[in-house]
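Mind looking over this structure? Questions follow.
Below is a slice of the complex: some chains, not all, each in place.
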Amino acid sequence: MRKIMVLGGSCGGHIAVRIARLGDYELGDIEVRKFPDGETYIRLVSNVADKDVVYVNSIAKDVNDLLIETLFTLETLKELGAKKVYAVIPYFPYARQDERFNPGEVVSFNVVARMLERAGIDEVWTIDLHLHRVEDISKLFKIPARNLTAVKELCAYMKEIYRLEKPFIIGPDEEAEQWARVASEYFDSEYDVLEKQRLSAEKVVVKPKHIRDFKGRDVLIIDDIISTGGTIVEAVKVIKNMNAGDIYVAVTHALLVKNALTKILKAGVKDVVSTDTVLSPTSRVTVAPLIVRELSKIGE
Amino acid sequence: MRKIMVLGGSCGGHIAVRIARLGDYELGDIEVRKFPDGETYIRLVSNVADKDVVYVNSIAKDVNDLLIETLFTLETLKELGAKKVYAVIPYFPYARQDERFNPGEVVSFNVVARMLERAGIDEVWTIDLHLHRVEDISKLFKIPARNLTAVKELCAYMKEIYRLEKPFIIGPDEEAEQWARVASEYFDSEYDVLEKQRLSAEKVVVKPKHIRDFKGRDVLIIDDIISTGGTIVEAVKVIKNMNAGDIYVAVTHALLVKNALTKILKAGVKDVVSTDTVLSPTSRVTVAPLIVRELSKIGE
Amino acid sequence: MRKIMVLGGSCGGHIAVRIARLGDYELGDIEVRKFPDGETYIRLVSNVADKDVVYVNSIAKDVNDLLIETLFTLETLKELGAKKVYAVIPYFPYARQDERFNPGEVVSFNVVARMLERAGIDEVWTIDLHLHRVEDISKLFKIPARNLTAVKELCAYMKEIYRLEKPFIIGPDEEAEQWARVASEYFDSEYDVLEKQRLSAEKVVVKPKHIRDFKGRDVLIIDDIISTGGTIVEAVKVIKNMNAGDIYVAVTHALLVKNALTKILKAGVKDVVSTDTVLSPTSRVTVAPLIVRELSKIGE
């Protein structure tokens, strides 16, 4: 029988512990530290030989630092005899630059994918990766890749803690429809997305595609990510003006650059909730069960 | 005839300008900036198609950030049609970790070398790379690699500005002998290195291998690098106690972590001089001529 | 009647919004940003003239940056005509250095107190400030000062979310007794603190003062702060070995330096909960109601 060891990088340790606890897997140990000159030292403290290793690390905020840490670790796992290596990157970076929009640009999304493959790993897993122009994660990677979603976990939390009953689900832009739809199924509730409508040469408004009045119902805004918070703040303003009840925000990845949280709260949101893919003040829902469930399938 | 374009990364731009000016090469342009979420945006503004590209970037201080910038750029150069790509990394990182000293360690020196090769470059050049246990740079890389030395440039500066005449050359430890020897040849002067001598079970002293008294002569300490400054400070203390005249320090790479410069000056050093491989308050000597001289050979 | 305006600094905005909403106070606006040269720009966007201003800012993590921001803002409030200025510093820094332990040390706790007073404010409020050797906050300040506690808010959350019934309360060291006592009153439950016991010249053990066996009961560790997490990890190890049920940790201020959270989870803690005095991945309890309750008294 396959022996699984779970390992966490410096932005994945908290998830690794929870995966190991929940799935009753062995939890391995990695030492990561920085020398005064800025170089990273990494040691796989646990013996990984002949094991299937699940390495968990989000690549957010100190993006390049964590990317190097991840690549260094993955490259070494096989060298040390790991049988299979699953790279679980709950937050996968550089998704925006999936194309050469202007001549000469580095298409970093592809470059990162190539680097991961060359590190010799067997599979890549991620969570709510925003695929803008790439149709499917299998188009990005030559190795098996899975893109899980945490939207149901987020909805379950909102239901339990805030007792939300059939809230109106809103995706703050058209690309968010995929997540809004999942949430609306969970709540058995309607959903809509906001879109930009050009009124005249100078005037653009943001409006829901279909709905014109929320009739006092609570609204749950669902998206994959909050970065600077601009999109959400704009969405909240629009929704507030349409007779909404309480407004909540739930996203998978909360980067919350600078004072994004304060801006969103100020706009009139009741609460903001996210998962722990990226540790943030809004991290209330762990993605560990999601990964454990997926892990339970790989032995089959 | 081959057309050479010189490009500088965010820690190589100052050298690239000087190479282009000195060698009368075309100077290309790269845009590098950071998004608020920490991701790096890179665009090769100049058209590199069908050109031999010399890309210059030191990978020091924000090591992982610069490593990713370098890898992203190099990976893209060939994609955009560059004919040959010379990666000039004046300061090459992770030289310390060239072996697995303890089980499980990432041998980062090798991993970085592999990453560079996989980016598709044709040659790697560096300057005064400290090869600890790797005998020769050609053992590290499968592609052609050159390790230039800036010691003569440093000596020329010391001679011109401080009118040093036959200073006693000291390498602060045994691994510095290679640089001390070059300097002693330049000045036609003696050299020695410091070594640790065990006096008893408890007591270790640092002493020059051969010399016992400097007889009032000026001393020039030569090394490849100053990181925290500890080695140099210890060397200065030893030398001061042996009847030395003025003490100068010249190194290729001055990282000067925290208050290293103040510590060294405080120890009694007259002045500290370094090259511009890493920009630092002691950068007085450019390595551009060194690279131009080497470039002039590649067309032959 | 007195008009109160609530203002939030860059680490207090989220609390200010909640205070204003809860207490139905006017929420003012401050613009804070950095110039490329590292200088801070601050503008009080709202008119504060003739108002009683409650300025909320925690001084944690980028301690000196936030201290300067706070001092600059407070200094200017009176200049702009604010009638009364309440400086609410939920996390108050430099509490450790309240004495000159070695000759020549800066007693930074006192210096910060003096700086605040000189800024012309009327009152200082803080939350669970750890007074080590200063008996009472009124000994530190010449102006009125209040030190509120968030322990009951934390306990209420633990009870509601984790259905804790009479957990055994543990303070991880003797200085934590003050908070353990409050929690034990809330839960109507026993408490104890851990203490260092010297077994021999070489051997020190950490043990509860009184209890010898937890008999399967759940344990709630209560403290004011988690910094690197060392104290908590040690406490958890001791408690786990004494037949404890589930172990939870609740603290007011979660600084969570580096990977503190992962370390604590790894030690076997079920969950870690903190307030929002410092925004952290464990911030589940807002201190806003605490401050609103106190504010409601000042008009009386």
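Structural remarks
By written order: A, B and C. Residues from 1 in each chain.
As a working rule, a contact is a pair of C-beta atoms (placed from the backbone, for glycine too) under 8 Å apart; a residue touches a chain by one contact, two chains touch by 3 or more.
Fair warning: this is a prediction, and the values are worked out from it, not measured in the lab.
Shown chains number 3; the total number of identical copies in the complete complex of this file is 4.
Note that in this section only the chains that are shown with their structure count from here on.
Summarising the inter-chain layout, the chain whose CA centre lies farthest from the centre of chain A is B. Core chain by CA centroid proximity to the global CA centroid: A. Centre-to-centre, using mean CA coordinates, chain A is 40 Å away from chain B. Rounded to whole angstrom, the centroid-to-centroid distance between chain B and chain C, based on C-alpha atoms, equals 47 Å. Computed from the mean C-alpha positions, the centre of chain A lies at a distance of 30 Å from the centre of chain C. Listed for chain A are no residues, as none touches two or more other chains.
On the side of chain A, the complex with chain C involves touching residues 8, 10, 13-14, 16-18, 27, 259, 261-262, 265-266, 276, 279-281, 283-284. Of all residues in chain A, those touching chain B in their complex are 35-47, 60-65, 67-69, 71-73, 75-76, 80, 93-94, 96-97, 102-108, 111, 114-115, 118, 227-228, 255, 257-258.
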